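As you look at this complex, bear in mind that one protein chain is not there, while each of the others sits in place.
Chain nomenclature is as follows: A, B and C, assigned in order of appearance, with residue numbering initiated at 1 for each chain independently.
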Amino acid sequence: MQSNLGFPILTLITFLPIVGMLLVLLVPVFKSKEGRELSHTIMRWITVVFTFFQVILAVLLYINFDKTLPGVNDISSFQFVEKITWINANFPIVGQIKIEYFLGVDGISLPMVLLTALVCFIAVFPSFVIHKGVKGYFAMYLLLDTGMMGVFVALDFFLFYVFWEVMLLPMYFLIGIWGGPRKEYAAIKFFIYTLVGSVFMLLVIIGLYFSVGSFNMLEMMNPENYKPDSIFAGMHTTIRYIAFMALFICFAIKVPTVPFHTWLPDAHVEAPTPISVILAGILLKMGTYGIIRIAFPIFPDAAGYFQTLIAWVGMISIIYGALCALGQHKVGQKDFKKLIAYSSVSHMGFVVLGIAAMRPEGVTGAIFQMFNHGTITSMLFMIVGVIYDRTHTRGLDEFGGLATKMPVYTGIMMVAFFAAIGLPGLSSFISEVLVFLGAFNTYPYLAIASGLGIILGAAYMLWALQRVFFGKLPERWNKPWDPTGKEFPGDDLIAREYVAFVPLALIIIFLGIYPNPMLQLMNASVNHFVEILKPYVFIGSFLSGM
Amino acid sequence: MLEILGFVEDIQKSLFLFLPEVFLVVSLILAILSDLFFKRLKFFNAYVALVGFFAAGISLFYIPKDQVGFLNSFVVDNFSIFIKLIILLTNVIIILMSFNSKELTHNKLSLGEFYTFLIGMTFGMFLVTGSLNLILIYLAVETMSISSYILAGYTKEIKRSSEASLKYVIFGAVSSGLMIYGISLLFGLTGSLNIVEINKILQTSPIPSLAFFISIILILMGFAYKISAVPFHFWTPDVYEGAPITITAYLSVASKVAGFAVLIRFVRSTLVAETSAQQEIWTLISSIDWTFVISILSFLSMTVGNIIALWQNNLKRLLAYSSIAHAGYILMGVAVMNQTGVASVLIYSFIYMIMNLGAFICAMLIANEINSEDINDIEGLGYRAPVLSAIFSIFLFSLIGLPPTAGFIAKFYVFSAVIDAGLIWLAVAGVVNSVISLYYYVKIMRNMFIRGIEVEKEPITFPALNLVVIFLLSIFTLVFGIYFSPIINWANFSANIFVK
Amino acid sequence: MQPESLLLVSVLTLLLPFLSFVVNIFFGKKLGKASSIVATSILGLVLLGSFVIFYFKLFAHFDSKVIVNYFLYEFSNEILQLKFTWIDLGSLQIKVGIAIDNLSATMLVVVAMVSFLVHLFSIEYMAGDPRFSRYFAYLGLFTFSMNGIVLANNFLFMYVFWELVGISSYLLIGFWFEKKSAADAGKKAFIVNRVGDLGFFVGIMILYFSFGTVLFDDIFGSIAQGKLPFNSEAILTLAGILIFCGAIGKSAQFPLHVWLPDAMEGPTPVSALIHAATMVAAGVYLTARVYAMFTADALTFIAVIGAITAFISATIAITQYDFKRVLAYSTVSQLGYMIMALGVGAFTMGVFHLVTHAWFKAALFLCSGSVIHAMHHSAHHLGDHHTDPQDIRNMGGLRRTMPWTYRTFLLVTLAISGVPLTSGFLSKDGILAGTLAYAQLTGGWRWFIPIIAFASAGLTAFYMFRLLIVSFHGEPRTKVAEHTKENNWIILLPLFVFSILSLWFFYSPNPLDAQSGWFPKIIVQPKTVVPTETQWDFLITHSFLGESHSSIGKEAHKYLNHFEEVMHHLHYPAMILSLVIAGSGILFAFLFFQFKILNPETFKKQFPFLYSLSFRKWYFDEVYNAIVAGGTVLFARISALFDLYIVDGIVNAWAWVTRNFGHFIGHFDNFVIDGLVNLIANVTGFFGSVLRHIQTGRVQTYVAFAVFGLILLIYFLI
Partner (left out) sequence: MGIGLTHYLVLSAILFGLGLFAIITRKNAVLVLIGVELVLNSANINFVAFSKFNKLNIDGHIAALFVIMLAAIEVAVALAIVLNIYQNYKHINVDEVDTLKE
């Protein structure tokens, strides 16, 4: 099926940032101070413009998207499909090696595409505070953008892997160069963790290729396509279980679920604000997206086999992440960002739990939670960024009474915090409720146990709220943020911060009140997804019971 | 009498096969002569060599293929042509590289001999790729070895250079000695020196397994030392560190590739009983599991190479260990023992040439400018020389094997071949190793970009010629990472080893 | 009036307060003082709307019909409903909506009335506060959410607004967040409520899982058809109890009652609105809403919880000195009453007490607000910042300085103590009769419920009069108390309205019998839907049980069910008993504090344990802090450390090992190989004497190792 629009919109939305990157690289940097400032401004606005184009394209996608087509494993019902033979080589034994440039979206990927476009656009504004190596920064930023967008639209496994890895390098440098004191450690840790996961994914890809004779994910999802006596032929074979586990761990590292999460706090704490935003807002979603798009449909039997284990992983992540976040009030340097990083672990745990439920409510809730967590956590990190830009500290103990000094900021923050707590009327409530309803169907006890996560969530969030915004304002912050009044006129938010915050806040509230625009997007796909998995739920379950 | 005539006829016929080598020999002689007459012109021989290589390169496309000559002791097939092309390309790049090498140019002695020995070594490698006769193999290996001993110690007033050559020559001599001993045993067991006949004899008459095994192992060790596979790698780091960086680069690519060529041809021609028609799987003679032997070598090479590289602070030495590791990856392809394996080896060799030479040129340029090979001295280089550092990182990422660089494709096909052959444990070891390798490659980038931002040093400029070269190489690294059908098709086309 | 337009009115009633919230949040700064006018007038409209709804619901007649389009209407005399799909999952839709029946109509009036008057009161009370407009914004948000709870016709909306009232209460308790105690109290309230809500939510999950819907009528309908969650009556009971957990949290029932007294940190009008009249009553309302699905066991549980709460908090209230805290505990106690009433089956009386209590408790709090306001001003006037304006020990003699406040306070105190001619008497008397009837019908250990009920009735009278006497009678004990002045009409008007509403004639012509009033006629106990064997037989309404089963036969049709019948018979004994007890409570209060015939100090001395138990609030806070909060925090700290050191540590350790293994290998040829060479030499032990002087250089060790490797290879492969 050709793209419903006249032009290859997915290619455009994916590679637009690359064009922007080239432009940024071409901007000359003058020697004089004003000259350098000028060229920096130009680079910033190039980035703004290109990411904004992306948003427009994403909106176009949303408008022209046919909500009735399921997609998932059915090629005919994917939309905006672009399919060109990319590599076509003849190989002895293996025979024809065919790699396709195969893009397309369905109800599972479209929300992620929207999220990516949105967050990438939003996160440019906090980037304005970057003054060191601006050219490199925005070049890397845009490259990262392409990598992430590509992951969400690629339907050829080889292509998917390429995008998956492409994203590593800019991320490494973005954390490593523009990060905090322990940036080297954090950056290399992120790099190695992700690579460890992805190399095993590579092996699985090759294995699947030999079994199916194509890198096309959708063909891999159809058991008929497996050559007899190939590695992954048949169902419920040990090798398939192992392969599924390799994939799952690869994605779980990205999510991250306990116990693969330890890179996250470091990466978040060290990364500059906009990068934390992208990291939490989009990168983590790749893990869960991979689970939904690849791991489950390709190895449904193994998915059913490990279903309970995965549900447990989700539950433990929820509780453990929340506890660690709560612990941040007592332990270590009491870093605001670290707290939010752990809250991400907890919230992504809901996604995993929802997927493991293998129920329409659960999976819808999971995908919706991915989107919501993207918007909410982006806000949270930018909120930390706001005070960090002004005070250059993130210690929870060093603040208090900001509510009196920065009322608007406090208002914005309350929206984000209450959304994170899962307050009704804000988007994450819907998704969490759906996850619970779905999970309760399959794992009542796990669902109830995960409920504790909500209480803990309220505890650590309100605690942070009180420490930072309530109580008395410490003496040292009594004076205006910068006396010159140039960078932060007035004590409250400044224009570009409004631009960053307001859209997110509006989306969070709107989806909280009227979620259907987003839900209806995924309904067809999710129900089809659940249908595919239905025959395998609880077959010879590992860790069965519960 | 008729016999004699037959020989003459055969040799006349064979000369056509020998055309590229002939060109090389001619340019070699020219070089020696010119070195006598035009000592003044520093780079004259360079141009002589370039011309010779160019001629040889052209002729490669016109000589008849899949034919044996010189009494069945020399063969020309697509496989050898592929290897020869890699070697020629390496030579050209090395010569371009040598123009800006301070080590070479900033010393009393003229460069004439340098290029002379380059040609000589190339000749040896050409022979190696095509020879079917054990003695010829031995001669060819020695030819390249002896030239390389000299080249390694070329800057002879530099202490470490001479030390490198000493170690190289001793280690090399020993291993060639072991190899010839093995050859002699094999000769005794089979009564022939032509590996094709040996193969026939082995298939017909059974032979005492132990002696046979020892002889083969001894011969293989001769090759393993060339490709510096663990445990025959010990010379590599020292020699690579001591030798002039151009030579290091040369050894790390050309002689390695030649070594792989002869290794594969020897295994293919000697040890393979028959190949199943459609599937090209090689079934091996004799009870010993050669696949396992080579898998072990490969595993040891990549693991040891990578793990030791973690601790290196000298750029050259680090690249040396990385080249050991890469030898391990290529050996995976050999271990597969089928045409896919050979193809993947060819793909890997070609890409390895591009990225490794690129990395070495970058290292050389850096060393020239900051007069140090310590990776702690390149801190902040990313801000003093952004373009070079960026290109360098492209090569490093390619060496790690991350998409969208060619290095990923190379690894991808090697792993594919291995998994296809069912050696999953080897594939797992391979990917784990590429993760380990990440650490030390990234260490270089870290020092270039992440560290030393604070110190504001003046920017560095580099000679245009080499910048162009590495720029082209990096372009290839990226292009072949994204559009790689040509290499693959060409490699598959060449993977077919001619057996009479 | 068309039903559609009535629903439209109710929707407006729901959304108008939200409008006030939005306006005050975004334009509060500009509006300044005017924001209060805006908010109050909006609330006036809401009040009007709720009256309209009340009137038409009760007196208009609707023929039931159904219009289906995106919105789905259902009308009948019982109930007007509006449903629509909120969450569309393609395969299944989650429908929600709003419903108006007599219960919700009544509740709407209560909420709107209290909210409106509190707005009015706050104009004066909060004057000059830096976040004046913010305050009214929050009030608007609260009223919106409360109306939502009242109108919800499904569990999901119920839960949604349940959380929203929680958040607005959080905001209002912590309104003066500069005070740490206030911020803490807000947090405590929210988190404790969350605990209850978790149970509530689990209950909802069970019901959704079993019936695939969250609508009350659908769920009750399917239960009535005998469809049970997990096909088990135990689970049905469990679901009921879990739902009731929400009420335990919100209505501050034992064991989650600890947050309410702390919540008094908020501004007093807020205490009146949220923590006395409406929000805390939401739990009772919820219990009444889903009353139909409670099994006998669930009802027993509810009754016991209510009874315990009523008693404990009454005993605590006796010894408190903080004006508002005494009221807070009395609130908890009265809520206990209502819950208990519902539990024992006196549905009507429970709801009735909810209404009457709303009026007089609101009045009590506003009076306390008026007192504290006056104390505050005079303290401010005197420049005295030490005397706590809320401590009754600093008061006394206010009767003279604040006559009107005193009169209203006296009136409502009589009401809460259950003295005849007051609304409080009517409702409380009904409840006591209900408990007696319950005990008589069930017997056994359940007798302790009426006993506790009567005891706490006496205690209530005692501590309320203690409060009255200590603060208003006698001589001023401080200069501050002496210089207090009566407040202006804006503050007094709401007091008067509420106190008037606490008189009997609004509810029943006969001041001694609530049954003769109109209230029991509009608020009728819903038909229970649980399977027959799991319900109290005496609660089975005759209408679908038939005459025959009734024990008293003929006159049974007068009553809804057997319970009411018994209750009716026990009415007068209960009344007399309660009068005696309440009277004695009042008498003792006078003996202790007015005439000083008995000395409380001696009692403290004689029963130190009882005293401290009461004064320290039965040590609930201490225990919870020690075990629950402390435990959680400890656990959190442990896991954070665990994460910091162990989980991460493992990874780093692995890296360390790899690197150092590399290091080891790096020096391999330095140490090991030499050793190996020596080994080879010794093994070959041929040229021993020569070998003693061997010194291998490096390149030779290389060779040696290469050869050794070769040998190994050969050795292992053959």
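Simple rule for what comes next: a contact is a pair of C-beta atoms (placed from the backbone, for glycine too) under 8 Å apart; a residue touches a chain by one contact, two chains touch by 3 or more.
Everything numeric in this text was worked out from a predicted model, so none of it was measured.
S.K.: In the complete complex, the chain left out here touches which of the visible ones?
M.R.: B, C
S.K.: Out of C:A298, C:I416, C:V633 or C:A704, point to the residue that touches the absent chain in the complete complex.
M.R.: C:A704
S.K.: In the complete assembly, which of B:I29, B:V51, B:I170 or B:I370 touches the absent chain?
M.R.: Considering the complete complex, B:I170 is the one touching the chain left out.
S.K.: Please pick, from B:I32, B:A55, B:V92 or B:L185, the residue that touches the omitted chain in the full complex.
M.R.: For the chain that is not drawn, the touching residue is B:L185.
S.K.: Which is it among B:A46, B:I150 or B:A249 that touches the chain not included here?
M.R.: Of these options, the touching residue for the absent chain is B:I150.
S.K.: Over the whole complex, note the residues of chain C touching the chain we left out.
M.R.: 666-667, 669-670, 677, 681, 687, 690-691, 694-700, 703-704, 707
S.K.: Write the list of chain B residues that the hidden chain touches.
M.R.: So the residues of chain B touching the missing chain come out as 134-135, 138-139, 142, 146, 149-150, 153, 156-157, 159-160, 162-167, 169-170, 173-174, 176-178, 180-181, 183-185, 187-188, 191-193, 237-238, 241-242, 308, 311.
Quick note on the criterion: only the chains that are shown with their structure count from here on.
S.K.: Please find which chain has its CA centre nearest to the centre of all protein CA atoms in view.
M.R.: A
S.K.: Starting from the mean Cα coordinates of chain A and chain B, work out the distance between those two points in Å.
M.R.: 44
S.K.: Where the centres are mean C-alpha positions, what is the separation of chain B from chain C, in Å?
M.R.: Measuring from centre to centre gives 78 Å for this pair.
S.K.: Distance from the CA centroid of chain A to that of chain C, rounded to the nearest Å?
M.R.: Here chain A and chain C have centroids separated by 37 Å.
S.K.: Residues of chain C that contact two or more other chains, please.
M.R.: Residues: none.
S.K.: Along chain C, where are the residues that touch chain A in the complex?
M.R.: Against chain A, chain C makes touches at 25, 85-92, 156, 159-161, 163-164, 167, 170, 174, 177-178, 180, 183-184, 186-187, 190-191, 194-195, 198, 201-202, 205-206, 208-209, 632-633, 635-641, 643-644, 647-648, 651.
S.K.: Looking at the complex, which residues from chain C come into contact with chain B?
M.R.: Interface residues on chain C, with respect to chain B: 658-659, 661-663, 665-666, 669, 698-700, 702-703, 705-710, 713-714, 717-718.
S.K.: Write out the stretch or stretches of chain B touching chain C in their complex.
M.R.: Checking each residue of chain B against chain C gives 166-167, 170-171, 174-175, 178, 209-210, 213-214, 217-218, 221, 225, 230-232, 234-235, 238, 288-289, 292-293, 296, 304, 307-311, 436.
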